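Following this message is one structure expressed as structure tokens.
A single protein chain has been omitted from the complex, and every remaining protein chain is retained in its original position.
Chain nomenclature is as follows: A, B, C and D, assigned in order of appearance, with residue numbering initiated at 1 for each chain independently.
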Amino acid sequence: MALQILLQLIVTGLAWGSVYALIALGFVLIFKATDIFNFAQPELMMLGAYLSFTLITALKLPFLPAFLVTLVLMTVISSLLEMMVIRPLVGEPVLAVIMVTLGLANVIRGMTGLIWGYEELQFPKPFSAQPIMLFGAAINQAEIFTILATALLLVVFFIFFKYSRAGLSMRATAEDTSTAFLMGINVKRVFTASWAIASVVATIAGVLLATFTYLEPIMGHAGLKALPALILGGMDSVVGAILGGLIIGVAENLAGFYLEQYLGGGINEITAYVIVLIVMMVRPYGLFGTKEIERV
Amino acid sequence: MLRINNLEVVYNDIILVLRGISLEAPEAAIIAFLGSNGAGKSTTLRAISGLLPYEDGEITKGTIEYRGEAVHTFDPQRIVGLGITQVPEGRRVFAELTVEENIRVGAHTRRDGKEEFRRDYDRVLAYFPALSRRLRVQAGFVSGGEQQMLAIARAFMARPSLMMLDEPSLGLAPLLVTEIFDIIRKINAEERVSVLLVEQNALMALAIAEYGYIMENGKIVLDGPSHKLMENEDVKEFYLGMKSDKERKSFAEVKHYKRRKRWLS
Amino acid sequence: MGFLELHNISLSFGGIVALSQVSLSVESGRLFAIIGPNGAGKTSLLNCISGFYCPQEGGIKFDGRELVGLRPDQVARLGVARTFQNVELFGRLSVIDNMLLGRHNHFRDGFFKNILLGYLAEQETVNRTKVEEIIDFLEMEKWRKHIVANLPYGVQKRVELGRALAQEPKILLLDEPMAGMNLEETEDMARFILDIHQELGVTIVLIEHDMDVVMDISQRVCVLDFGQKIAEGTPEEVQRDHAVQNAYLGENYETMIKGELRS
Amino acid sequence: MAVTRFCVRTYRQDLRILSSPAAKIGLILFLLVLLTLPLWARKYLVFVACISGVSVIGALGLNILTGMTGLISLGHAAFMGLGAYTAAILSAKAGWPMVPCLLSGAVMSAVMGAIVGVPTLRLKGLYLVVTTLAFQFIVQHVIYHWESLTQSDKGIKLATPAFLGLEFGSYDSFYYVILFCAVLVAVLTKNLAMSRTGRALVAVRDRDIAAEIIGVNLAKYKILAFVVSSFVAGLSGALYAYLLGLIAPDHFTFNQSILYVAMIIVGGMGTVLGSVLGAVFMVLLPEVISAVSGPLASAYPTLAPRIGGISVVVYGLVIILFLLFEPEGLFGIWIRLKRYFKTWPYTY
Partner (left out) sequence: MNVIARSGLLIVALVVLLVLSAPAAKAEVGVTDDKILFGSFQDMSGPGAYLGKMCSLVLAAWKRWVNEDLGGIHGRKVDVVIEDNKYDPVLTKTAFTKLVDQHKVFALTAVYGSTPCQAIIEDIDKAKIPVFATAATTQTMFDPPRRYLFHYACSDQDNSIMMVDYIINDLKTKDPKIGICYQDDEWGKDALSGVELAGKKYGLAHTAAPYKRGEKNLNPQVMKLKAAGVTHCFFAGYAPVYAALLTEANKVGWKPIFFGDYVTVDPKTFMAGDLANGHFHFFNLGLRSEGVPGWKKMEEIFTKGGATEALDWPLAPLMWTPLLMLTKAMQDIGKDLTREKLIDTLQSYKDFDTAGLGKIEFGPNLRKGSHVYRVLQCDAAKKEFKPLTDWREPSLVWGKR
């Protein structure tokens, strides 16, 4: 029984961790290419979920086409955001950029409230509600898809950055923008592309999250937990982001069960932050991050 | 091949950095581009590379022509595509990429297939055998000389017809400087690549260049074939540090007058 | 027993050896130059002295005090000042503020006096006076209030030198002060270094690639290669040394340049 | 030496704050307005002024850490919360008078600042940002769940503030306490900025390697920044607790932390005047928004539920627009205005 509970907690934790991992992945994608830390990433996730909700309910599109159309729409929206809001700030101090993305997050959240209202909305369920048993632990189909999507994206991006020309040019741009220009890299396109890709990842996360919870304008708050995941993994590591997300997801689920009675309800909500504090004490650049080479 | 006509560049809408310079680089030649700090040499290179718009700079007057085509409005990636590459000042290798990845990034604009890439890759390693031992090392961890080689190798991978080098000797040991200048000369001769060489080390630069331009305060003040420039008394005095009797004057004795001025006033 | 004494310094980063068994002795009042090819460990050596790196082996004695294990700011407080290969100034501050920062450890006021008095404190005036003297000495009057980031590179190098001087150091470590300068600026810099050395009597350790400068102004030269000391002596001795020619200067350095000139 | 005397004279002139009689008159008039505010203003305006004052102190605190020393913190509200709760607990449970409560709130926060400061010494940039964020959430959690001490979201009621037999129970009277503290903190911060310590902090921000080499003890100054900043934050929080008379965990959330960062950015990073302007601006902004949206909501109730979104959007837009078009913040605008008035009626 005790073992079965543990297993159940881990499996559900993995599903939630995958959501954090996907959001963290979005952070990493933008950070790797543009050196910008996009605090609006959770809001992009939310926007993606709301858009596909509207496509499904108002336009009566089936799930899959609606999802694909959402991906296209989100790509366009985030590219526009990048061009209008973020690009002028390239090279500005970290804090300025952080604040702009925080401002952007506010705008998106406010707009969502204006357009869709503040009620919780039920996302049309594309997957069967019947849970599947996995080694004695129950798991929703939506949760399975989330885990699978995360694993798939992990492989895709690992290969992308290591071997593809575009991936390499993104890494080069992230490191030194003006030299990237000299290599003939279309830096502007790299910036826009990184936002577009990140928004695709965010949308996947948002839609999957919505299928096993519901929609509301503050659903981005779940995305805040992607930050510890990201820090845990190291800011520039795709693998790290995903592992960080999974670790946080599982850890908080376990803490919620085993530690709640000692440390009070909601302990699972801050588990992520406690872990991050501890990891930062030991490894100031995350578990998988690279230490920056500093020359005097 | 490259012709700059009366180029004027303004930074931040106020600072006039280039005040109408004209310059010419023929096919397969080495051109030296000399001048003091802040004279505008690097700005000229940035103007050619198309980097200015991204650094608050603007070409307000004049043209840059490459093989007869006006290119000063082109984006950097288009310039590289035309075959003009720049080795930036201070090397600027991508420190967190490996040496090999750095070389691959250099070939970013090329679309001529794997085999061609492989061929050039081998060739560049033949020019810089030191690099082939360090391929898997992060570029930030290799020595300054190797970084400079990597920067040149990286630029070479774009298959340029004009290579612009911004102070390749900066901070390098004399032995390495000679080695790098040797390679530059070799690349120029064997690959028929034109080289535009910006240097502080006037002696070295003029030694391998065919023609030289000397720039001060955003203007070209003197130009001519290298050997003519080396004969010039002013060049000797201010750029080569020689007295008229061909003997180098000692740094231990220069400009006492300037210091004394302080005590007189 | 030298003023600055390095004894069998070894340093490596994750298996890569930067310095191995380097010993040096710089006597008080010397103008001592360190040369060597890139990656020979010259800057690492300075970093060991000024406390950025901690050598795995060996000891560094300065003025009778052991430096190994001290933080850079503690080393600085003992009277070691330095400049950097790439200028490390406070770009957003004015020249004066940069220099005042150089006098950081000469202020005698603490935090509480600071917040109570601000710029009215007497110490501000005292130190400002010193700063003005150095500005005068390095002929930087016209840039006093300029923001450093907007100054030309050559001037920035001079400001950095000034900031080091403001520390009133007993020893000055200069890392390639002439790098990236043209002849005129190099001459100025050489002059300042000589003046600091002669007029102020500061011991100077200099890393430089410009062989002409090194040979002309330094009193003693040490050559590093692959983290090892391969020669030390007067400029003339070093120039004639075969090991040095092979590793660094190239065979017959002087004739090579002359040869180029003739061709 | 003649040269030296000349230098000293220019030095004094260099740094005079009130360089012209006009500035003096302006300042005196401004102080007069501030001092007489409760006599002529409506209670609500006084209340807003009080909130502004508290925010000004808080923003000045963050400015020391983030603006001057370059250590970005998204946990500023947590430090304010620590100060507020310390003051509230001492006031409500131990029955301490106001001044010791305010001071111990500030000291408590400063101690926590040191405790947070030490382990974060090695962290840079975004790693520090997220660590302070973690601190913010953890403090929030502790305040919420240490029920025996903090009474969770029931909140703690504070005793009526009194000092030397005078009661400061109303907004009108407590206004003077806040005004005094705000002016004091502003002056001291300005002094700090213009002295050796302040320069060392800026050095740490601009180039830590160079700071070390001139003998600035990085660890000491980073911790100093944390301590001073959280001391001021704690003071601000404690004043806030007294102002409201009741303190609850929801007063010190992540959003508040962001708000304070927004204040120093909108005001102009690293400047004392900027922090003051930014704080007042960000406090007044919702007032302006609600002055527009309030009547709208009353007039068109069906719109009301949507209108809340507008304030969120406007708040976000203000931050974005400032950073895009006025990165120097209100301070930059102020400087330009000053230059304009100095040369008025000539354009240049």
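As a convention for this text, a contact is a pair of C-beta atoms (placed from the backbone, for glycine too) under 8 Å apart; a residue touches a chain by one contact, two chains touch by 3 or more.
Source: prediction; values computed, not measured.
S.K.: Looking at the whole complex, which visible chains does the left-out chain touch?
M.R.: A, D
S.K.: Looking at D:100, D:119 or D:308, which makes contact with the chain not pictured?
M.R.: D:308
S.K.: Where does chain A touch the missing chain, residue by residue?
M.R.: Contact residues on chain A toward the absent chain are 1, 5, 8-9, 12-13, 16, 110, 113, 117-120, 122, 129, 131, 138-140, 213-214, 216-219, 221-222, 253-257, 260, 264-266, 268-269.
S.K.: Which residues does chain D use to touch the chain missing from this display?
M.R.: 20-22, 25-26, 29-30, 33, 40-45, 47-48, 51, 144, 152-155, 157, 171, 244-246, 248, 250-251, 286, 290, 293-294, 297-298, 301-302, 304-305, 307-309, 311-312, 341-342, 344-345
Rule of thumb we're sticking to: only the chains that are shown with their structure count from here on.
S.K.: With contacts defined as at the top, give the pair, A-B or C-D, that has more of them.
M.R.: Higher contact count goes to C-D.
S.K.: Nearest whole angstrom, what separates the Cα centre of chain C from the Cα centre of chain D?
M.R.: Taking the mean C-alpha position of each chain, the two centres sit 42 Å apart.
S.K.: Please work out the Cα centroid separation of chain B and chain C, and write it as a whole number of Å.
M.R.: Chain centres of chain B and chain C, defined by C-alpha means, are spaced 28 Å apart.
S.K.: Multi-chain contacts in chain A: which residues touch at least two other chains?
M.R.: In chain A, residues 296 touch at least two other chains, as defined above.
S.K.: Going through chain B residue by residue, note those that touch at least 2 other chains and give them in order.
M.R.: 141
S.K.: Over in the complex, which chain C residues touch chain D? Could you list them?
M.R.: Chain C residues touching chain D: 50-52, 71-74, 76-77, 81-82, 84, 88-93, 97, 100-102, 104-105, 107, 109, 111, 114-119, 121, 123-125, 128-129, 132-133, 136, 163, 167.
S.K.: Contact residues on chain B for chain A in the complex?
M.R.: Per the touch definition, chain B meets chain A at residues 49-51, 54-55, 75-77, 79-81, 85-86, 88, 92, 94-97, 101, 104-106, 108-109, 138, 140-141, 154-155, 158.
S.K.: Which chain D residues qualify as touching chain C in the complex?
M.R.: 3-4, 7-8, 11, 15, 188-200, 202-203, 206-207, 209-218, 224
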